[in-house]
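Here the structure is laid out as structure tokens; the discussion comes afterwards.
Omission of a single protein chain aside, the complex is shown with its protein chains in their original locations.
So, chain A:
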């Protein structure tokens, strides 16, 4: 198994750092999948995360000037690694004004992802900083649980409002209730509702628009006003929203009534899918 990659472009490095920061906010521990074309950050630990799953994908050639990998075997030319997300984001933080960034798989006492940064200091001498991030190699037999989740047939698909606004609303709601209803219809309306013995609070978002594909797939008979809803843990929604430091290029959510809400985001060239199941 081998992996070496290099980033020389400042914009690519910043974007990669942003992705890593986002992953660190969304999942404490995650799986990094490496194949010749893509890198994926995966969370599919149903038990640990209470059913939440995450699939983040980026095309390696959009980031790396050099990229070499050799998977477990010729037929299975992939590498699956488990790591603590924060370790990677912290290491990348030191690469803010770096000339180059190299990442490679190494084995120093134990398997590591070694991040090596070349910094240019004021006095024009270069300084090398390396971080050995401990990782665990995930064996072949567990790979089947780490595949891209199927996008469910949703009842409603809708574009999301500005995530920062959503986040501040949900942050306040969290103080009142531990669970929340997210509902939307094909008329571009989305509501966030909480209810306790003493109070009900609903925030209404209008004129959001619905993606065209969704309206085609749904049965002709669906009333555009009819809401599809899911009851979810408010903290899970908040964690997802907190991970989005920058407003995405595209953001939509798919709701399967009483089953699951699926968030589908695009941050420039990095896609993120996040699934929150209904509370049982």
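In this section, a residue touches a chain if its C-beta (ideal position, glycine included) is under 8 Å from a C-beta of that chain, and two chains touch if they have at least 3 such contacts; residues count from 1.
Quick note on the criterion: contacts and distances are computed from a predicted model.
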_From "Transmembrane channel-like protein", "Glutathione S-transferase", "Cell cycle checkpoint control protein" or "Centromere protein M", the hidden chain's UniProt protein name_ = "Cell cycle checkpoint control protein"
*Which listed residue (A:107, A:130 or A:196) would be found touching the missing chain in the intact complex?*
A:130
*So which of A:4, A:18, A:90 or A:167 would be touching the chain we can't see?*
A:90
*Interface with the unshown chain - residue positions in chain A*: 84, 87, 90-91, 93-94, 108, 112, 119, 121, 123, 125-134
